[in-house]
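With one protein chain removed, the remaining protein chains of the complex are shown where they sit.
Chains: A and B, in written order; residue numbering restarts at 1 for each.
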């Protein structure tokens, strides 16, 4: 019997989910204007690849959906896509230098826009209870269609957030001791 | 009560909230749930948690659907009433689901939920993935408190200027992440050494046993959820 994930990948995913749950809290403790609720997903993507990261994001939001807000559960596909795209970028060497990391986070953001915009626009009518709602309302008022306003807002908010998350995850993985990095096959792609 | 019973009720309740259009009925349901939640132990804290999500959502929905910025920019908005009513319905639905979820959470402990997950028909790996982050994040929060105390002693100030706070974020996160990731290999070895996932079915001691009526309730809820989902799609 060969399971889908090795036990080590399984424990890594559990750590990634816990990072997602705890580090966002740290950002709000420091009063930083970002969610960074995907750093754990990025770390798993860098160390164990797209599939493990996809599951990490998905499970994070499902747990959150029950613990803190049903809104998070509705956005579970978004969290999954972040993991998938970040993992594919890492496989392709997208975390080997600073410019590549920035490019990878741009790709992740674009994927987020594609998946998050319909959820936000159709399921929630554009508002999710964050400061970004103001931007949606403002753009709407200036005459944009709702879908356009939402897509623009999602892009703007997520670009900052995903660049910061990807950079933090990259710095963290690069800073790992060699003894720890050697345990994960994906770490060789990160420099 | 078995931890899954509340969860089983949650699904048809959410679908029912989607099916009902009458705001007054939804509001009554929400009021009942909130009163029940307030009467639970730590009810105040749970109500506050509920409000922390739902009040910003109410503001955002009002702003976007009510198109108040349009009026402010001097445009004429028609159908504001209808748009706000739709927003109110959406808000009530989300509010009901969260209140019900919090009510369920107030009736279980992490320990009983973990045992129920491990005893369920889910593969042990899936049960582990759902249960262990809860345990680990509790440990990490305790660890974070300790680290932030240590950093504060070394002069990392949470009220520092903006850019210094960014550096504090890394200074606080790095030890936590390195510490946890160094343990990942050992955790895996410990699970392997106890033959974790070596059999498809594992025994679980002291697993919460559902009563006969609870089993029937689960099946009833599943059936009801199916019917409701069907009627939602058919509409």
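Convention: a contact is a pair of C-beta atoms (placed from the backbone, for glycine too) under 8 Å apart; a residue touches a chain by one contact, two chains touch by 3 or more.
Following the convention adopted for this analysis, contacts and distances are computed from a predicted model.
*Asks:* Between "Copper-exporting P-type ATPase", "ATP-binding cassette domain-containing protein", "DNA repair protein" or "NADH-quinone oxidoreductase subunit N", choose the name on the UniProt record of the chain that's been left out.
*Replies:* Matching the unshown chain against "Copper-exporting P-type ATPase", "ATP-binding cassette domain-containing protein", "DNA repair protein" or "NADH-quinone oxidoreductase subunit N" yields "ATP-binding cassette domain-containing protein".
*Asks:* For the chain left out of this view, which of B:195, B:212 or B:233 touches it?
*Replies:* If we include the chain that is not displayed, B:195 is the one touching it.
*Asks:* With respect to the chain omitted from the figure, which of B:8, B:95, B:136 or B:176 is a touching residue?
*Replies:* Final answer for the missing-chain contact: B:136.
*Asks:* Contact with the hidden chain only, please: which chain B residues?
*Replies:* Interface with the chain not displayed, on the chain B side: 110-111, 114, 118, 124, 128, 131-132, 135-136, 139, 183, 185-199, 201-205.
FYI, only the chains that are shown with their structure count from here on.
*Asks:* Could you grab the centroid distance between chain A and chain B? Build each centroid from C-alpha atoms only and quote it in angstrom.
*Replies:* About 18 Å, centre to centre.
*Asks:* If you look only at chain A, which of its residues touch chain B in the complex?
*Replies:* So the residues of chain A touching chain B come out as 3-8, 10-15, 17-19, 21-23, 25-27, 29-32, 39, 43, 47, 55, 59-60, 63, 65-71, 124-130, 133-134, 136-138, 140-142, 168, 171-172, 175-177, 179-180, 183.
*Asks:* Which residues of chain B touch chain A in their complex?
*Replies:* Residues in contact with chain A: 14, 49, 53-54, 56-61, 63-65, 67-70, 72-73, 75, 86-87, 90, 94, 97-98, 101, 104-105, 125, 128-130, 132-134, 136-137, 140-141, 144, 148, 158, 165-166, 168-170, 172-174, 176-178, 180-185, 187-188, 191-192, 196-197.
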